[in-house]
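In what follows, a single structure is set out as C-alpha cells and then discussed.
FYI, not all chains are in this one, though none of them got moved.
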Amino acid sequence: MEKIVNVVIIGASGYTGADAIRLLSEHPFANITALTAHQHAGKNLSDIYPQFASVSPQILQTTDEIDWSNVDIAICGLPHGTSQKLIAAIPDTVKIIDMSADFRLKNQTTYQDWYGLSHDFPDLLSEAVYGLSEHYAEAIASSRLVACPGCYPTAVLTALLPVIKAGQVSCEDLIIDAKSGVTGAGRSLKEANLFSEIAEGLAPYGIARHRHAPEIEQELGLAAGLDNVTINFTPHLVPMNRGELVTIYAKTNGANADDMRSTLAAFYNDKPFVTIVGENETPATRHVRGSNYCHVGVYQDRVPNRVILVATLDNLVKGSSGQAVQNLNLMCGFDETSGLTQLPLYP
Amino acid sequence: MEKIVNVVIIGASGYTGADAIRLLSEHPFANITALTAHQHAGKNLSDIYPQFASVSPQILQTTDEIDWSNVDIAICGLPHGTSQKLIAAIPDTVKIIDMSADFRLKNQTTYQDWYGLSHDFPDLLSEAVYGLSEHYAEAIASSRLVACPGCYPTAVLTALLPVIKAGQVSCEDLIIDAKSGVTGAGRSLKEANLFSEIAEGLAPYGIARHRHAPEIEQELGLAAGLDNVTINFTPHLVPMNRGELVTIYAKTNGANADDMRSTLAAFYNDKPFVTIVGENETPATRHVRGSNYCHVGVYQDRVPNRVILVATLDNLVKGSSGQAVQNLNLMCGFDETSGLTQLPLYP
C-alpha cells in the first residue's frame, strides 16, 4: 500500500479547482486536507457546489489559514499573476502543481509580452518543469514545481511532438484551428459567457493573439531544435460545457498519414491516457468527456504533402485538473492512473 | 476482501447498457464476463462506443452464445416485451437485475393495459422484487429477480413514500409534473429524437398516458394501504442529455414542509445516495449528473395545505443503471456504494 499524501487545493471555487476535487475524491492515496477560496472563505464547499456535500473537508479557507506543515502537495487553480505571488510564498517543503500560466513560459520577456505582467520569480521559473505528463515524466517525477500546460497546448503537443521529433512534419506553416467548450473560460462573470450569448452559436475569438500560442511555439521549438517557431493558432468557442478539439494542418517531410499514425502509436503505446484512433475513426469530444483521455487521429489531406491531425480532450481533465493529478502521481511515485480511471461520460 | 462476482450485461449497445459498463468498470468486486448486443453481435464494443476501448471484454455476443455456468448475475437492458422472454430462459443459477418494465407491475392486467402485451410469466412476476433500493433493500438482498423501477418512478417515490407512510401527504389529487433529458428516450431512431427537433425547444409528451403512471400508482397504493390510487403524471422533454426532475404538488394532512423535510431527513439519514436539501436550496439536475445521487427538496406552497416536493436524479444512473448496480451490491452483500462513489460531473 502506498503512503497517503496530503493535498491542499488552492482556488477550489473555480471550475478547475472543482474538477480537481472530483478527481481526488476517487484517488486511493491522496487526501484533501484543505480547500481555499479567497472570495468564498468561511462558506462550505457545498454552498457553492451542491454536488460536493459528501466531500471532506467542507470549509473553504483563505490561503493564510493553511497550516503548511501538514501539507505534502498544493494544487493551485488561480488566475495567472495571482499564482506566481502565492506560490512564491509556499514553504519549500511543499510540492506544487500549478494549473495557471505563470510558470509555463521559460522566457520572462515572452511572458511579459503576452500576459502584460512582469514575472517576479525567475528562480522559480527556471526550476519549474513543464507538466506535459507523457513527455516530461522523468523531470516531473523529480521536480518540486510543475507548471501544467494549457488545455489547447496539451492537445496540440500530444498530437505533434512525436511526429515533429521524428522529422515527419515541418514546423513551418503550421495551422491550428482549435475549438473549445465554454468551461475553458472559467466561472468569471462576463457578458460574453452568458447562456443566451453562447447557446445556438459559434464564433472564433482571440484570432492571432491567444496566449496559448507562445506556449505551443516554445515546446515545438524545443522538439524541433529551432530557436523560433511561429504558428497559426485560431480558437473558436462552441456551445457545450466541456471538451476541446484541435484540427492541425501540417506539411509533411515525405511521410504520410500512415507513417505518422505508426509513430504516434509507438510513442504512446505504453501511455495509458493517449489513444491513437484508426484511419476510419474520428476523434470526438464526447468520447473523452469527464475523463483524462486524449484521442488523436491522423488523416491524409487531398492537398499533396499535407496531413491533418486531430486531437481531443476534456479541457477540465486532461487539459487541466486531470493532468494535474497525473503529475501528482508521477511526483509521488504512484501508478500514473491513480484517481483517473473513470471512463468518459457519454452520452 | 469480497468475493468477485461475474456479470453479464444483456443489451450493451443501448444507453442504459453503456452506463452499466461505465459504472461496473469502477466496481471493486464485479467482473464483466460478457456483453450481448443482438444487433451488433460480432462487433467490438469500441466500434459502437469509442470511449470504451479500454473495457474488457470487447466482443459483443448474442445471448445464445453466453455460457451461463460462468455467470453470477445478469443485468438486462432490453426493451419491454423482449425482456420477459429472454429472462425466462436464463438458468436458475443466475441472479437477474432487469432494467426494463416487464417485471415492475405486479398486476398482469395492468401490464397488458398499459404495454399492449400479454405477460407470459406470472411465476416470475410474483417472484420479482421491485428494486427501489432504499425501500426494498431486504427483499432485494434475498431475491433472484429484481425489477429496477422506471426513472420517473424512482424520483417520485423517493420523494413521496416516506411522507405518504407518515400520513403527512394525501394520495388524492397528486400532481406530478416531470421533466427529462433526451437519453430517457434511448438510442432508437425516431424523427422526434433528432437534434434539430429537440435543441432550443421544450414540450410535454404522453400527457395522461405515460407508462410510468401505473408503476407510481402501484407503489403509492402499497405505501398508503389503498387499493386504487390515480395520479396526474405529465412528462416533458428538455433539451439536455441526462437528468430528470419531478415537481410534485401535494395536499397535506396537517403537516407542513418543515415536518416533511424532517421525515425525509430521518428516513434517508443512513442512505448514502439520497440527500434532502434545505429549505433555501433547490435541487438541480446538474448537481447529480453522472452520479447515483437523488436530491429531494420540500417547499411550502402559498396555497393553503399544499406542499411542493422536488426530486432530481440522473435518469441513466439512479434512474436506471446506477440503481441496478446498487441492487447488485445488495444482492451480493457488498457495501451499497461499491462502484458508485463517483461524484457528479458539473459543469
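Observations
A and B label the chains in the order they appear, each numbered from 1.
Keep in mind that, in the parts below, contacts are C-beta pairs under 8 Å (C-beta built on N, C-alpha and C of every residue); 3 or more make two chains touch, one makes a residue touch a chain.
Everything numeric in this text was worked out from a predicted model, so none of it was measured.
Note on stoichiometry: the full complex in this file contains 4 copies of its one protein sequence, with 2 placed in the shown coordinates.
Basically, only the chains that are shown with their structure count from here on.
One rotation lays the C-alpha atoms of chain A on chain B, and its angle is 180 degrees to the nearest 5.
Chain B has its Cα centroid 36 Å from the Cα centroid of chain A. On the side of chain B, the complex with chain A involves touching residues 15, 18, 21-22, 25-26, 49-55, 183, 199-200, 241-242, 272, 275, 277, 281, 284, 286-291, 293, 295, 341-347.
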